[in-house]
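Note that one protein chain of the assembly has been removed; the remaining protein chains are unaltered in position.
Which chain is which? They are A and B, in the order written, and residues in each are numbered from 1.
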Amino acid sequence: MIEHTPIILLVTPLLAALIVSIISLVSKTKSIQKIITFISLCLPFFYLSILFQELSGGVIEYSIGGWTKPYAITLVIDELSFALILITSIVTFFCFIYSTKCMKENSGKFYFFFLIMVMGLYGIFLSGDIFNIYVFFELTVISSYILITFGDERASLKASIKYLIIGSIASLFFLFGVGLLYAETGLLDIEQLSKNIHLIDSQTQIIIFTLFLGAVGIKAAIIPFHTWLVDAHSTAPSPVSAVLSGITVKTGVYIFIRVFSLGFTLQNLNEIIMVLGAITAFGGVIGALIEWDIKRIIAYHTISQIGFIVVGIGAFSTMGIAGGIYHIVNHAIFKGLLFLCAGSIIYTTGTRDIREHGIGKTMPVTLITYIIAVLAISGVTPFNGSVSKSLIESSVLNYPIIWLILIFTSIGTVASFSKILYYSFMKVPKKYKSQQKYQEAPFSMQLPMIVLALLCILLGILPGLWLDNLILPATSSLVAGNSNIHITLIKPLYVLKEWIIVLFGIILLKVIITRSRDIDKLRELISKFKLNISLFLMIVTLVIVSIILGALN
Amino acid sequence: MTSRIVRTVARVLIPFIFLFGVYIIIYGHISPGGGFQGGVILAMGVILIFVVYGGEKMQKYVPHLSIIEILGVAFFVFIGILGIVSGRQFFSNLGTIWILNIIIASKVFAGLVILYLLLLRGELAK
Partner (left out) sequence: MINGLNIGIILFLIGLYGVITNKNLIKVVMSLSILGNGIVLFFISSGYVKGSFPPIINPGVENIVDPVPQALMLTMIVINLCVTALALTIIVRLHKEFGTLDLEEMK
């Protein structure tokens, strides 16, 4: 029975979803649905502990149907997918606990689609076949189109249809790339493809890479392809936003790592990816600095942190890829925490505009966990963001311009979150002074925030827990380099750099508060981008990248 | 859509559509066709009835069709687990592909009919 664990991991959310939907058709009690969902989200932790024992003996492979290697659909678990499945189960479990209080009406349908999305996420990280990734990705993304419409009605429908159109184009580009790969090599298995790609001539390799870049760029929200993300993640309900921003956007990056390590033999691929990542990081922060809606600000920060991850992976050295993968894990934790904090603020005050919040000290748990999340995302020392950000920044020291852009991005990050801290928590608007009746959020909403904040601190103090066991072996199987990185807790030079960044961030905040007219004009300008123009820009970017690659090869 | 010509032609065609659909489902594993294709043809036959004769009377069957869909997926996964229990891998070939075809056909049929009935419900409510 133990060797069937990968498929049991995949089937458990599906069976739980079916049982929940039958019960919601037959009877009206909600507690049985919650208990079944709870059990089915706890069981993966047991399976993962079994899998961790087996993983020390090498890569786990499981073929469906018992067929042999070139014809089979296989499920493959190596250290990279194990790390991502672990963080998926943690984040979805806590977001489910949060949602028991937050989504009261039509909860049967909500749990059904949530469990289907969880099954799709497990399937993406488990599959060893490039077409299987497409199937599970469609499963995830269809259930996320539906889950987004559970938020407030009018805006979420518009966001969902925009996401649907752009996401379908991404999937079709991905499929076309897979079709070209199959027409050239005749293989669909990721391991065997990675040995055979260098046999394709370089013109076709450029077309295949451009198509995959388009697909991955749309899914992972790199800057010319990012226009769906802000609306979709801000109008969704809060636990759904946390899972979407934490995990679903990262599946694009995961597919990118798998495809990128397929061994394309093109020149100067690293520089193009790093430039795209740096533009993404910077553009995301600029977008965040000019908004006043709390969930849109956090959604723009998702774009900029994805830029960090793409820069780290594009550097293609041991420190870069280790930093990138560790930042995926960290970002899932603190972005989930930020969305849950924003959700509890919106639950209490009822508005999303931060100039009308003025909570003050009436919500202490939210305040403390929010401050921990902000310090983690800015990269201050004892928290987990600092480890991954320092790794990424040390891997681009050969390219000083990109290093400077990353430093400016960190300054902007600090400024933007301090803005939320100032307006939402500290400054009390004048008309609300007599209505200070805000209470703390209910306990089942506080518990996930507290646990995620403790995880932030734990992964910052003991980075070796994830790094040595999971991420460095994954890196050494992708990149041939030396894999002895020694991470100590406090390095004086890095601590100095972080506190300089925090200082400049607060100065930038002062500048922003005094100049809000120009900022409003900039926001009007950006909101004029319609769907047609953004799609046209995506195609133009892909054509330019392919022309540049063609000229360099 | 209730002119006399349309009603008469539909009444003649519908049994042949059902027969053809069942033929494609059952011969799916050795000739072109299979579960999904046959299920769509069956659903098209039923939707032809709804278009010609009106679909208000069938609105009360939507929960029953939903239960068919859910039980279909459960049965599908059960056949997969049957592969694990009998000693081989998940979904190994135990001579049960024709059962899978029939399950998928019923599921696709139920899904498409529910889709049409729900969209019709939105139209009738106007």
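Here is the rule we use: contacts are C-beta pairs under 8 Å (C-beta built on N, C-alpha and C of every residue); 3 or more make two chains touch, one makes a residue touch a chain.
None of the values given here were measured: they were computed from a predicted structure.
Student: For the chain not shown, which residue from A:L164, A:I371, A:I519 or A:I548 touches it across the whole complex?
Tutor: A:L164
Student: Which one touches the absent chain: A:I23, A:L43, A:V59 or A:V135?
Tutor: That would be A:V135, which touches the missing chain.
Student: So which of A:I23, A:V59, A:L172 or A:I200 would be touching the chain we can't see?
Tutor: Counting the whole complex, the residue in contact with the absent chain is A:L172.
Student: Need a quick check: the contact residues on chain B for the chain that isn't drawn.
Tutor: Contacting residues on chain B, toward the hidden partner: 30-32, 34, 36, 115, 119, 122.
Student: In the full complex, which bits of chain A touch the chain not displayed? Write them out.
Tutor: Where chain A meets the chain not shown: residues 131, 134-135, 138, 142, 145-146, 149, 153-154, 157-158, 160-162, 164-165, 168-169, 172, 175-176, 179, 182-183, 188, 530-532, 535-536, 539.
Here is the rule we go by: only the chains that are shown with their structure count from here on.
Student: Taking the mean of the CA coordinates per chain, how far is chain A from chain B in Å?
Tutor: Between these chains, centre-to-centre, one finds 38 Å.
Student: What part of chain B is in contact with chain A in the complex they form?
Tutor: Per the touch definition, chain B meets chain A at residues 63, 66-67, 70, 73-74, 77, 80-81, 83-84, 88-93.
Student: What part of chain A is in contact with chain B in the complex they form?
Tutor: 4, 7, 11, 14-15, 18, 21-22, 25, 62-66
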